[in-house]
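Left out: one protein chain. Kept in place: all the others.
After this line comes chain A, so read on.
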Amino acid sequence: MGARSSMLQEEEISEIQRETGFSSNQIVRLYSRFTNLDKSDQGFLRRADFLRIPELAINPLGDRIVHAFFQESATDTVNFRQFMRVLARFRPVKKNVAKNKLNDREEKLKFAFKMYDLDGDNMISRDELLNVLHMMVGANISDEQLGSIADRTITEVDLDKDENISFEEFVKAMERVDVEQKMSIRFLN
């Protein structure tokens, strides 16, 4: 453990601090968790490392959460900077607006949007919705019924009638949801 933590330099910490808004204590703590996850000690994480977390593994949508992590890096590995950048989106929203770097409402909603958007084309199509429904519901609802549920969802949310949910429409649909409070984690200080 001692050898590992020395790999995180002071300049890196302050850079991450500037970029994400975490305090240096939090960054060090999250770094130790990052290295815990990184069993092969390579300095980056793969999908399997994330899915080893029990709470993610049992969540039917756990795969989607991990997918949203990997959208940030656009490769199949996540290094510590990217890890922190994704986690930064879950910081609670502060009243002093200048301190909100990556954790404002739009970024949080973007994370949620990326969870559903499988192919990354900034649209949630009917098939992607079906995919998510399948995960949540399992095999208990027939496919046609799932199809009509997906259709109805799109009808409710789709404003420009293009049979897809764009990010703006998603934001509008979530306007009554208290995203700032629900998508925030109080990281240990």
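Basically, a residue touches a chain if its C-beta (ideal position, glycine included) is under 8 Å from a C-beta of that chain, and two chains touch if they have at least 3 such contacts; residues count from 1.
The rule is short, and it goes like this: contacts and distances are computed from a predicted model.
**Student:** Which one, "tRNA pseudouridine(55) synthase", "Transmembrane channel-like protein", "BHLH domain-containing protein" or "MPH6 phase", is the UniProt name for the chain you do not see?
**Tutor:** "Transmembrane channel-like protein"
**Student:** Which one touches the absent chain: A:Asp76, A:Glu106, A:Asp143 or A:Asp162?
**Tutor:** Checking the options A:Asp76, A:Glu106, A:Asp143 or A:Asp162, the one contacting the hidden chain is A:Asp162.
**Student:** Which residues does chain A use to touch the chain missing from this display?
**Tutor:** Counting only chain A, the missing chain is touched by 33, 36, 39-40, 48, 52-55, 57-63, 112, 116, 129, 132-133, 135-141, 145, 148-150, 152-153, 156-157, 159-162, 170, 173-174, 176-178, 186, 188.
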